[in-house]
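With one protein chain removed, the remaining protein chains of the complex are shown where they sit.
Naming follows writing order (A, B and C), and every chain is counted from residue 1.
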Amino acid sequence: MRYRIEKGKYLPFHNAVDTCIGTGRMGLALQKEYFEQLKLVQENIGFQYIRGHGLFCDDMAIYQEYTTGDGEIAAEYNFTYLDMVMDNYKELGLRPFLELGFMPYKLASGTQTVFYWKGNVTPPQKYSGWTNMVQATLHHLRKRYGVDEVLTWPIEIWNEPNLDVFWENADKEKYFKLFQETFMAVKAVDSRFKVGGPAICGIDDVSWLKDFLFFCREKKIALDFASRHHYCINLPKEEGHYGYCGLIDPEEGLLQLWTSRKIIDSFSEYKNMEFHLTEFNTSYSPKTPIHDTNLNAAYIAYLLSRLGEGYASYSYWTFGDIFEESGVPFTPFHGGFGLVANGCIPKPTFWTFVFFKHLKGKCVFKSDHAVIMQQDENIYNGVLWNPVWGNKEDVFSTVVECPVNINTEYCLMTKCVDERYCNPLKVWHDIGEPANLTREQKELLHNAAKPLIQTSLLHTKAELLEVEMEVAKNGVIYFELIPVDRKSDRGYSYERIFEI
Amino acid sequence: MRYRIEKGKYLPFHNAVDTCIGTGRMGLALQKEYFEQLKLVQENIGFQYIRGHGLFCDDMAIYQEYTTGDGEIAAEYNFTYLDMVMDNYKELGLRPFLELGFMPYKLASGTQTVFYWKGNVTPPQKYSGWTNMVQATLHHLRKRYGVDEVLTWPIEIWNEPNLDVFWENADKEKYFKLFQETFMAVKAVDSRFKVGGPAICGIDDVSWLKDFLFFCREKKIALDFASRHHYCINLPKEEGHYGYCGLIDPEEGLLQLWTSRKIIDSFSEYKNMEFHLTEFNTSYSPKTPIHDTNLNAAYIAYLLSRLGEGYASYSYWTFGDIFEESGVPFTPFHGGFGLVANGCIPKPTFWTFVFFKHLKGKCVFKSDHAVIMQQDENIYNGVLWNPVWGNKEDVFSTVVECPVNINTEYCLMTKCVDERYCNPLKVWHDIGEPANLTREQKELLHNAAKPLIQTSLLHTKAELLEVEMEVAKNGVIYFELIPVDRKSDRGYSYERIFEI
Amino acid sequence: MRYRIEKGKYLPFHNAVDTCIGTGRMGLALQKEYFEQLKLVQENIGFQYIRGHGLFCDDMAIYQEYTTGDGEIAAEYNFTYLDMVMDNYKELGLRPFLELGFMPYKLASGTQTVFYWKGNVTPPQKYSGWTNMVQATLHHLRKRYGVDEVLTWPIEIWNEPNLDVFWENADKEKYFKLFQETFMAVKAVDSRFKVGGPAICGIDDVSWLKDFLFFCREKKIALDFASRHHYCINLPKEEGHYGYCGLIDPEEGLLQLWTSRKIIDSFSEYKNMEFHLTEFNTSYSPKTPIHDTNLNAAYIAYLLSRLGEGYASYSYWTFGDIFEESGVPFTPFHGGFGLVANGCIPKPTFWTFVFFKHLKGKCVFKSDHAVIMQQDENIYNGVLWNPVWGNKEDVFSTVVECPVNINTEYCLMTKCVDERYCNPLKVWHDIGEPANLTREQKELLHNAAKPLIQTSLLHTKAELLEVEMEVAKNGVIYFELIPVDRKSDRGYSYERIFEI
Partner (left out) sequence: MRYRIEKGKYLPFHNAVDTCIGTGRMGLALQKEYFEQLKLVQENIGFQYIRGHGLFCDDMAIYQEYTTGDGEIAAEYNFTYLDMVMDNYKELGLRPFLELGFMPYKLASGTQTVFYWKGNVTPPQKYSGWTNMVQATLHHLRKRYGVDEVLTWPIEIWNEPNLDVFWENADKEKYFKLFQETFMAVKAVDSRFKVGGPAICGIDDVSWLKDFLFFCREKKIALDFASRHHYCINLPKEEGHYGYCGLIDPEEGLLQLWTSRKIIDSFSEYKNMEFHLTEFNTSYSPKTPIHDTNLNAAYIAYLLSRLGEGYASYSYWTFGDIFEESGVPFTPFHGGFGLVANGCIPKPTFWTFVFFKHLKGKCVFKSDHAVIMQQDENIYNGVLWNPVWGNKEDVFSTVVECPVNINTEYCLMTKCVDERYCNPLKVWHDIGEPANLTREQKELLHNAAKPLIQTSLLHTKAELLEVEMEVAKNGVIYFELIPVDRKSDRGYSYERIFEI
């Protein structure tokens, strides 16, 4: 492949790679291993927001009841664990993207639950119980973290109500009521809060989104943002604990996303409104081994190059593998959603995020396999990727034609993540797929989960430089091309070292 | 190359790779960067002893004088810095291999000094001043660190007295006197101390060693060990701050060392006595860039496979590049002796030591390019190396024939350090040889200074397995060959992930 | 009070202060704050073993079931979380004192649960399900941590079966069956495991213990150790979340404990058998504010001076306040069991343990208010305490008469914990009893939770020295009395500094 950068021509590219990241339920955020995985992610990528389920689930212990002297049942709120979680996030430079849900057992109208960890997915028995709790929580957070700070935390109401596993009967009318009641309750605390929904996934999404916006229009709800989710696989085939699945063409998925965008823009009052992809990944199941592969890393690179076109944020689901929706994982690599496997081992997709985080300046090239940026005059960096699946072709050799300073020494630095050089899943497989890693095995996997870094010198003789890079199957490459400001010390000659 | 391991045949191989390491002068051990480099070395290699110059140099401030009420000059000793240094070593799991020297200015008979940091290399004006100081120091160390502990610290008297830069006129008789006086003084504190010398380098070494042993015999000195040094280059050609040099054939150098060993063994009372190589490296100059190369790493691998044959320890000179003998270095890579460059960047030779540290069990193969060990039944690890210089041939492809369990899945794990994959010197050159690294440059160099780790699965069908490995030019490879105890989790199939 | 130490007279004192410590349910050991509190405890006290409930509760996820191809229900075990917990303990230098319980939901015969966190307390539906799980767990631990290591982990069967909240109907016969089946299953894995029970508390304890031992005798069960619990309060009066209670006379409680000891010793085959107090504290409720007081610290000092008389270990219940038996605490100080309050703030009782940990050498004095030890010749340390409750008298001034070296300078060092100097509960009260500590408040409380350290010089003129110390109400004092080896530096005069 040959990519030509044209001097002075800049392309649109909205890079929101670090805006938001997903997480397992909030109660897990108390764990030590969770914190360590998130720390690794923050040190290397540095997201701004974090979003996950379970704020009001019973393990967070927020909603409590007691009997008063008069024999009445009264509510009281316990923010001990909530503060521990928020303090941890703050320590790591993160703000919560608040998702309000699920229903505390004592407030619920029904008994239906979702997941191994049993989140109650039924409407409140009495709305006042729910809205009082929401308001008490927001009042508490404002007091502890400051009004101005908490106003920067977006508030999303519930999760995927269009699925009957997440919302009893996927009952649209009941969700709209929940939305309206909660929206009003939040705005009553402070009208400046940003509140949105409907957090739907791609099932019956067109009608849900339209009906939701019609409802908001009708009720004169001044929606602050909309949200939806995105996954890209065929139905997995299940075997024991695991599922095996094929990927769809990424453009096919993106089409769905642009349809949603257009629906919103078709409502005059919501046109150009902020739209958040509050979850995305390849597979929607936490036990599909594809998540751990180099293919996943390369496929996600494709998505990262595109999602900013219509979405204010796109939150990869999830940062780590401390996650219990389908139960506690049996092995460190188990097809979990995480960028990081248990044992704090970065998966290939972790590096895709690291690489996109480094993209700065103006976009000068963009294709299905590459994004290239220019900083200052004739300094470039970029990401190249090569996902290969189904009967998709493997494209190996790349030549980038860069406008450069003539008669200059340039340093090309590449960081390569592919099946040969940064493939911890394969190493784990090769050592026998151990369920419980020894210290030595953890260290081996850490060390085998790093990009290969290489540099080379290019001496330009013309104003256009042909930079060759090979992107192996399922590889992702980050590169920088920088003119060298060489100041050799007195008497130092690199070449002479090897002449002897 | 084809290496055949014969079942049940074991070869002699004394691996003292981690016994001792060299260091710049003791006063530098107070520095923060020194400590961090040494910490990195200890975490990855874990030496037992550390030896360097300058215990009694004036920057350590041990020897002090004052005028008494009677107007007499009296001695007093300051152990503030000594304790800081020893506490740091202890914290890092190290014991000192004590070298007594050089001469405090106020005790010296002359003014000749060595190095940028001006170590005085003249005999004491009065021997009692010197021996009192030595004894006071030993008494102090025994009190602070415990008698039993301090008895494990060997004591070597002076450094390279056969060179006139290290000992005024290289005066043999005067050194012998220094040795005898000091030996007696140390033994008077505790006769169980292990005391040795003459710490000579390879100049006129045969006559020095013989004369030294004759002297000891004559004086009935019950020498505890002998010591010498070893370097392997031709005279460097100087240019600006740097020197460029060629390597000698390693066997040529080893010959000198075996000659020394034989001289000792020819004295009946010293036969089989402990012999320590208290310094060795390729070049003896701290500004020869060869130290920073992959060639150095491969050449040192050769030496590490051989030195244990006649020597109880062999102390690489030095662990790090905080070192001032030729002045403060101008750049992070400057041809210093260290395993670690300034900025805490491991050089290729660092990994040679890490790899040899992992050699355990019984030796089953040894050649000029390989050492292979067996642990338990049919589990192997080994180191391969391929130094190429002068008109030495580059030998690339290696096949090791290993007796194995039949019909078994084996995992071959390799860690590769060569000019392609772990060459921080080249990266530093390619980014322009910056004298003062930014934080980003340090991080880049750290990440580019790691071995490439790869695994592969081998399914044995016979009792002899042919394991192929390529050792590139100036490469060093560590490998492990281990039968796999696979316990795949219910439903997990690595192959099936990629079938979709 | 006047305490006379008689030269050469030594008293019995078995100090097992650091043998074992209690913990909330094992699932909580995954938490970050739990780890940090335990780290603080280990750095300052350093226990050897840790014992708590919930090894087999569903949040640990060990027991799992699935349907086979034949449609059968099969068991499988998940040790992911167990290993995380054990790895954490190991990192902190702790070994588990394993308590086998409670019942996984899918193995249980009934639905009765205990605590906010719902531990199932019914016998297994089928014993093979339970014993297979126990054996699988032990096999796994042996493989991961080594056979020799795991054999040092005592195994206790269930918790307080004599209470119907912990064991359905407190059914004795069913417990005996559980004990026998489990004992046999464990010994079948390795007959060298140490297995014991019945882990009863002080309700109907005499008959339970006797019947248990008769049962073991009859069944020829070679019991390795016995265990029971101990608490020392009157029934708490409840108000809102809290309970307020009075303390019993400690001797009254000890009487119960000696009775148990005598019962055991009355069985010839169990005479002098190891007896562990696997739980003790003042109050048995995790919401009685007395736990947080200086009174608690002084009362526990009394117990620590006595419990070693008949018990191999006595495990304070618990190390920290990450504990959910009565729900998640609303405030950092809430009368939890812990030595450490949430926010990692040491309570006064923490220091009682630190002080007893320092008691070494031979006991030369012991009373209801003091233990004094002698190390070497005429070096002493000791702990003094003064709990004041009910109409108990406050005894303030203490004189210890110590045999000393004549004409010697002695240094008396005291560490004082009392209501004036180390009372974080009062500070927390005084700043308004905040439910959610700010960073500044945490720091204030940390700094206010340290013993007052003071030294003084005593110049002995006779062979008996009167050492005066004041032990304020509810105070605990640690002291050392050590001859001074003064080596003033040349010219240094402490007195002269203040003469000017």
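Basically, a residue touches a chain if its C-beta (ideal position, glycine included) is under 8 Å from a C-beta of that chain, and two chains touch if they have at least 3 such contacts.
All values derive from a computational prediction rather than experimental measurement.
K.L.:
Taking the complete complex into account, which shown chains does the hidden chain touch?
P.N.:
Touch partners of the hidden chain, whole complex considered, are A, B, C.
K.L.:
Which of these, B:Tyr127, B:Trp153, B:Phe330 or B:Tyr494, touches the one chain of the complex that we don't see?
P.N.:
B:Phe330
K.L.:
Which listed residue, B:Thr137, B:Asn162, B:Asn342 or B:Asn423, touches the chain dropped from view?
P.N.:
From the options B:Thr137, B:Asn162, B:Asn342 or B:Asn423, the contact with the absent chain belongs to B:Asn342.
K.L.:
Against the chain that's been left off, what residues of subunit B make contact? List them.
P.N.:
Looking at subunit B, the ones touching the missing chain are residues 30-35, 61, 64, 66, 76, 78-81, 83-84, 88, 140, 144, 240, 327-331, 342, 435-436, 438.
K.L.:
Residue by residue, what part of subunit A touches the chain that was omitted?
P.N.:
So the residues of subunit A touching the missing chain come out as 66, 76, 490.
K.L.:
For subunit C, enumerate the residues touching the unshown chain of the complex.
P.N.:
Those residues of subunit C that touch the unshown chain are 238-242, 244-247, 289-290, 293, 295, 330-331, 334, 389, 411, 413, 420-421, 425-427, 429-435, 444, 447-448, 450-457, 482, 484-494, 496-500.
Note that only the chains that are shown with their structure count from here on.
K.L.:
Provide the C-alpha centroid distance between subunit B and subunit C, rounded to the nearest whole angstrom.
P.N.:
49
K.L.:
Where in subunit B do residues touch two or more other chains at once?
P.N.:
Residues 490.
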